[in-house]
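Rest of the complex left out; these chains stay put.
A and B label the chains in the order they appear, each numbered from 1.
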Amino acid sequence: MVRPSASAEPVSAVPKATPPVTRSPERQTVALPHGLAIGGDGFMVVAGPCAVESEEQLLTTARAVRDAGAGALRGGAFKPRTSPRSFQGLGELALRYLKEAGDETGLPVVTEVMDPRQVDLVADHSAMLQIGSRNMQNAPLLREAGRTGMPILLKRGAAATIDELLAAVDYIVETGNENIVLCERGLRSFDPSTRYTLDLAAVPVLRTRTPLPVVVDPSHATGHRHLVVPLALAALAVGADGLLIEVHPDPARALSDGPQALTPADFSALMDEIHRWIPPSGRYLSTVGQTVAS
Amino acid sequence: MVRPSASAEPVSAVPKATPPVTRSPERQTVALPHGLAIGGDGFMVVAGPCAVESEEQLLTTARAVRDAGAGALRGGAFKPRTSPRSFQGLGELALRYLKEAGDETGLPVVTEVMDPRQVDLVADHSAMLQIGSRNMQNAPLLREAGRTGMPILLKRGAAATIDELLAAVDYIVETGNENIVLCERGLRSFDPSTRYTLDLAAVPVLRTRTPLPVVVDPSHATGHRHLVVPLALAALAVGADGLLIEVHPDPARALSDGPQALTPADFSALMDEIHRWIPPSGRYLSTVGQTVAS
């Protein structure tokens, strides 16, 4: 007899969920230098090249994104590339360029740290440490970054559940550091039309699970320049606290991820769109040296 | 020697892509009765219960969504449920209720057809035939629905690539019917936080592949009432031509999908939000008996 009955033993094996996280009515902001912050009523666009390739490339980009309304500068010094034959970043030299570019433009610098032994070095040259999606579950790195007390940008892994992201947060929180911004950057999926599937529902889901700010990276998620603007606006509408946007002065010659980088002109057009779309959000754009009321 | 060389034979086996579809500068609109249309500069909200449960439940909902600004009425007469022990819909009786509710409120009726043998029956009682995600690759159904010449709402399968969705479109187009609206309703993924992962990037991707209008169903995608509003606004911002929203006068007693249904009051609040967010989109809201300029 095939028909089901109620007496069966369930075959259920979901990975153990971590303890549930407080639904907090109060949302937390994470302070950056120069009076800037991520979270609260501000909306911040963090922009810059995927990888720092030269002093000039970085400075050109930094000035352009600041002038267009970015609130922080991103740029990779150490790049977590899939293959060792891909460009690995300029390392310490890139960190010096980033510090200079941050000092000149007034933009706080966000850059990735990949190795627990380099946390102090990266911390000395930046305002916020990025933990990339490949390292979301790298416990030694989470702990070492946490111990600096610096703001941390934690990207969700491409195959990480919300529970797993929040468990990774706990590794940082255990060090006493709660200056954490989460970043949704796309899930591994099956459709080759986009590089990853951007899970924008993660933003309101995280709102009910944690007071931490949440930003969205439409550049890595889609992998295509022409998809960045619509997904960026969708991220604003869904309630994100900001964006990570890749900008390169000459994407065709970029040493990494060129197809998804905006030119400075594209970025300026994106910021124009954000200005048009920000009023209904009730937010203001967090920019350097000013806060542009919506 | 482990090191790769250039001479290797690739092990590649992606399912054969269908021939690419024209990138069309002209976007197509799909006309509905009463001068309404999906596509172009209009933004249409199709709303109603997951399943028609009674004449009163349907009429109450239909009046409420029309008054709040919906442009069409959705409701299931035949329900494609996972289990035969779940409510299967009222069938032909529900079709009569839908026709009555459409006549009374002036809302065009959109309802699902699941069986090629019922296409004519469903067509007689509705303005637009919905092909559900489970049937996206049901060729006999696609053809039979296409032959009516009526507008068709084709939902993307939960594990369908964009190429496969466009190949399903071709089955309808082959019958000579191009009155097709596509619907993104979420992809099967691994995170239990939401029922499916809503792939909003599909909207701008489809824009480059087809002139057909694209709407988004945040109700089925998320499965949670509190996620419907933020994802609906994100769909508007990403460039969708409309929404499918589930509304039920008493979600706690709904016979199907209660947790994702909005109450009439929730729906009214959603429409208020859409009014606030629609201006930057350059669109107007397509409603019955009027077109509300943004």
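Everything below uses one rule, namely that contacts are C-beta pairs under 8 Å (C-beta built on N, C-alpha and C of every residue); 3 or more make two chains touch, one makes a residue touch a chain.
Predicted model only: the values in this text are computed from it and were never measured.
Chemist: Tell me, please, the full copy count of this complex, given that what is shown in place amounts to 2 chains.
Modeler: Identical chains making up the full complex: 4 copies.
Note that only the chains that are shown with their structure count from here on.
Chemist: In whole angstrom, what separates the CA-based centres of chain A and chain B?
Modeler: 32
Chemist: State the interface residues of chain A toward chain B in the complex, per the touch definition above.
Modeler: By the definition above, chain A touches chain B via 14, 159, 161-163, 187, 189-194, 197-205, 208, 221-222, 226-227, 230-231, 233-239, 273, 276-277, 279-280.
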